[in-house]
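Input: one structure, supplied below.
Removed: one protein chain of the complex. Kept in place: all other protein chains.
Chain lettering (A and B) follows the sequence in which the chains are written, and residue indices restart at 1 in each chain.
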Amino acid sequence: MSVDEKAVRRAARLARLAVPEDRLAPLAAELSGILAWVEQLNELDTQNVEPMTSVRPMRLYRRADVVTDGFYAEDIVKNAPRSEDNFFVVPKVVE
Amino acid sequence: MSDLMKMTLAEAREGLRARRFSSAELAAASAAEIAKARPLNAFIVETPEIAAAMAAASDARLARGEGGALEGIPLGIKDLFCTKGIQTTAGSHILEGFKPVYESTVTQKLWDAGAVMMGKLNLDEFAMGSSNETSYFGPAVNPWRRGNDDAKLVPGGSSGGSAAAVAAELCFGATGTDTGGSIRQPAAVTCIAGIKPTYGRCSRWGIVAFASSLDQAGPMARTVKDCAILLREMAGFDPKDSTSVDLAVPDFEAACNAGVKGLRIGVPKEYRIDGVPAEIDALWEQGIAWLKEAGAEIVEVSLPHTKYALPAYYIVAPAEASSNLARYDGVKYGLRVENDDLTRMYEQTRAAGFGREVQRRILIGTYVLSAGYYDAYYLKAQKVRTLIAGDFKAAFEKCDALLTPASPSPAFGIGEKTNDPISMYLNDVYTVTVNLAGLPGIAVPAGISKDGLPLGLQLIGRAFDEETLFSAGSVLEKAAGFTGKPGRWWA
Partner (left out) sequence: MSESKMRGKLIEGVTGSWEVVIGLEVHAQVLSNAKLFSGASAAYGGAPNSHVSLVDAGMPGMLPVINEYCVEQAVRTGLGLNAQINKVSVFDRKNYFYPDLPQGYQISQFKQPIVGEGVVVVDLPGGESVEVGIERLHLEQDAGKSLHDQDPNATFVDLNRSGVALMEIVSRPDMRSSEEAAAYLKKLRAIVRYLGTCDGNMDEGSMRADVNVSVRRPGAALGTRCEIKNVNSMRFVAQAIEYEARRQIDVLEGGGSIHQETRLFDNKAGVTRPMRSKEEAHDYRYFPDPDLLPLEFDDAFIARIKATLPELPDAKKARFVSEYGLSPYDAGVLVAEREIAAYFEAAAKGRDAKAVANWVTGDLFAALNRDGKPIGESPVSADALGEMVGLIGDGTISGRIAKDVFVIMYETGERPAKIVEERGLRQVTDTGAISAAVDEVIASNPAKVEELAKKPKLIGWFVGEVMKKTQGKANPQAVNEALKAKLGHLLGE
């Protein structure tokens, strides 16, 4: 699979990474190289293989429906670059 | 240098219990060594004051005849573990200044056992790397050099700071994390021991996530036994981690003395890789001989899907990382590049906050998960994992553990491999299969390269059978009789 600049731009947009125009081509080349390399997996027939989910079969652990956490809003916003009255503050969003 | 820091962790533990020295003395000696060793750039944050306070508390407990299994022992913590009130960066600019209000389960268990915190150790950014060169805080440096050549070498990665600190005797042990070899490969190239336990053995809660289905914490220390002592305290079921396993934690230390008599050690033929230096193969042969001499039976086994492990890894790990790293968006913590437009704020924050390798992996991960590609890449890779796990399962019907090299080369020079991602990725060729299958693997110092650099061997075990690794690892360690230490060029 060869990745072109358009695909890099699209992935960068999805990943919210500002990529300068002059980096698109080198990144496309790098990504193409890596993807060409991983494509050797296509040599394997995995039609009847289940994807791996856990090392040993185990039951998903469940918590009880009890309130055991929260009520520390100051701690939640403590590291925020911008906060006000315990809200996180971000640039204006238009819906 | 104070001789105190030359001890193994086990020796320090005995000395503290016998009150031959205090924890305060150990912590002070450790802090002094750390300060002297700044050229190694092993620590991102040093915490001598916290260490002094913890050591004083340990001394008080020891004086009362109390104390946990690690009471008074100075340790370093990979900066991927969240530590309450202490900057936790994952080696990234994007988390610079972040002080968690919580403590990771693994580090909390260490403190509960009495260990003393010396600081936060350097690492590849978000643990993505095999040389510690992707750290925003600059590369950590291997204490080892090629003979008289003063070129700076990498300490391996991603737990490069942990490896450098332990190898340079700055602390008695360190935490590491291992997603594709990040404990074992640096351990091997710095002449220390390190174990990646079975996936689920240690809680991941509070460890900055790289690739959730592969990440596992483990100890790094100067001896196999020291690793065993540390792992016993780090491991255990955690109801806060749905992937942690509810199994009793065995006495790993006791397993170190069990020997290998009657054990069947498998040698996977697919691990003989073209282009790997002859000295790596020679060391492997030597390891086989040592285990044989100690009474193990050697059997040749086949792990036919080995060559697909790295490609599968370089789909799964970036895919999961691309999602795990989405939370670093300038809203809740860490770096924000201000902009009136929300999307630009996101894009500029993340472009400025993440380094090149991290961005590369986020892009790959985003690409392979995007519409139309999921089945071809991520699902395919997860299926290949099943095949790789199946290889091991079949092999373990014929043997009890596998012996392989730990790293395809000794430590290389800083900057030597940074231009070609795939050649860098190949450093994990021996280790990554273990992560994909979720199995435990230990790296043990075993020899010296022609340039005078350490080389390691790896043992791979059945799921949740770390004990066999400690038994066989101890035998290798003893047989190697390794006493060499790096010259203290930094002091």
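One rule holds for everything that comes next: a residue touches a chain if its C-beta (ideal position, glycine included) is under 8 Å from a C-beta of that chain, and two chains touch if they have at least 3 such contacts.
Source: prediction; values computed, not measured.
Interchain touches from the omitted chain, evaluated on the whole complex, reach A, B. Residue B:Tyr102 is the one among B:Tyr102, B:Phe237 or B:Trp490 that touches the chain missing from this view.
Contact with the chain that does not appear here is found for just one residue of B:Ser302, B:Ser370 or B:Thr418, B:Ser370.
Only one of B:Asp329, B:Glu357, B:Asp400 or B:Asp428 touches the chain withheld from this view, namely B:Asp329. Touching the omitted chain from subunit B are residues 81-82, 88, 90, 95, 98, 100-102, 104, 204-209, 211-213, 239-243, 319-320, 322-323, 325-327, 329, 331-333, 340, 342-343, 346, 366, 369-371, 374, 378.
Of the residues in subunit A, those that touch the hidden partner chain are 13-14, 16, 51, 53-54, 58-73, 76-77, 82, 84-95.
In this text, only the chains that are shown with their structure count from here on.
On the side of subunit A, the complex with subunit B involves touching residues 3, 7-8, 10-12, 14-19, 27, 30-31, 33-35, 37-44, 46, 49-52, 54-56, 58, 60-61, 63, 72, 75, 77-82, 88, 90-93. Within the complex formed with subunit A, the residues of subunit B that make contact are 97-101, 198-200, 213, 239, 242-243, 245-246, 305, 307-308, 311-312, 314-315, 322, 326, 329-336, 339-348, 350-351, 354, 359-360, 362-364, 366-368, 370, 377, 379-387, 389, 421-422, 436-439, 463-464.
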